[in-house]
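Sharing a structure here in structure tokens format.
Left out: one protein chain. Kept in place: all the others.
This part shows chain A:
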Amino acid sequence: MIEFETVSKTYPGHAAAVSDFSLVVPSHRTVVLVGSSGSGKSTLLRTVNRMVEPTSGRVLIDGEDVRERDPVALRRSIGYVLQHGGLLPHRSILDNIATVPVLNGTPKRQARTAASELLERVGLDPRLGRRYPGQLSGGQQQRVGVARALAADPNILLMDEPFGAVDPIMRRELQEELLRLQADLHKTIVFVTHDVDEAFLLGDEVVVLREGGVIAQRGTPAEILGAPADDFVRDFVGADRAEREIHITTVDGRSIAVDGTGRPVGVLAP
């Protein structure tokens, strides 16, 4: 469980990046922070592994203030996936995945064997393990990033727009892969994105942020889409967008779902 207690972060000479943010992320759940740039979502994520120190307020993991923890040990206990993979360009894929176990003192050979298994687990050919990150596609690099985050079997995964830089088809595959992994692993995931559809797909709970890390609304995707708290949320999640308005029409005795633009999007299950 991760608790944000009235967390604020102000950078000198700027408006508050985050002010008085409080949230509880329950264990084994995926909570998605969604907002546009300037909403402070990445800043909030980075307070969890102390890459950012709050100006005021506290972040607790299982009741313990992260400031009590040694930052290096803390970071090794948390899986972190970055937008551009954040892989080390000079280390092979296997060594990248084995980074944290090796830093923690696991023998190299053993860590590499485990890394090879993880490579398969995230849907990559183990033969890629001997390559360098520069030789992989963007989507493959993101999968390696996920494998590295899982290598030390952390309870918590922090994901900072991990699929933002890959093409839409690849992004969809990566999202499905994450859902599949999470169904097996039950990690506590904090996921940051600016993509509402991604947030609704992945989040058990979604937190819509407005400028300065202020919570506009939080709830399950259905709650937010069904009852947007205000015009900002309605606009942000596109509740009024034509493709969100599904009507049912009957064609040849079958019920067809049609969106607001008249485009058929599916058939009603009998």
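Here is the rule we use: contacts are C-beta pairs under 8 Å (C-beta built on N, C-alpha and C of every residue); 3 or more make two chains touch, one makes a residue touch a chain; residues count from 1.
By definition in this document, contacts and distances are computed from a predicted model.
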Problem - Among "Yip1 domain-containing protein", "ABC transporter permease subunit", "Peptidase M16" or "ABC-type spermidine/putrescine transport system, ATPase component", UniProt-listed name of the chain not shown - result: "ABC transporter permease subunit"
Problem - Option touching the unshown chain, where A:9, A:41 or A:148 are the choices - result: A:148
Completion exercise
Among listed residues A:80, A:163, A:191 or A:236, the absent chain is touched only by A:80
Handout entry: Residue of A:19, A:99, A:116 or A:217 in touch with the missing chain, whole complex considered
Key = A:99
Exercise for the section: Please pick, from A:173, A:197 or A:259, the residue that touches the omitted chain in the full complex. Expected result: A:173
Completion exercise
Listed in rising order, the chain A residues that touch the chain left out are 46, 49, 51, 72-73, 75-76, 80, 82, 84, 86-91, 99-100, 103, 123-125, 127-128, 131-132, 134-137, 139-140, 148-149, 170, 173, 177
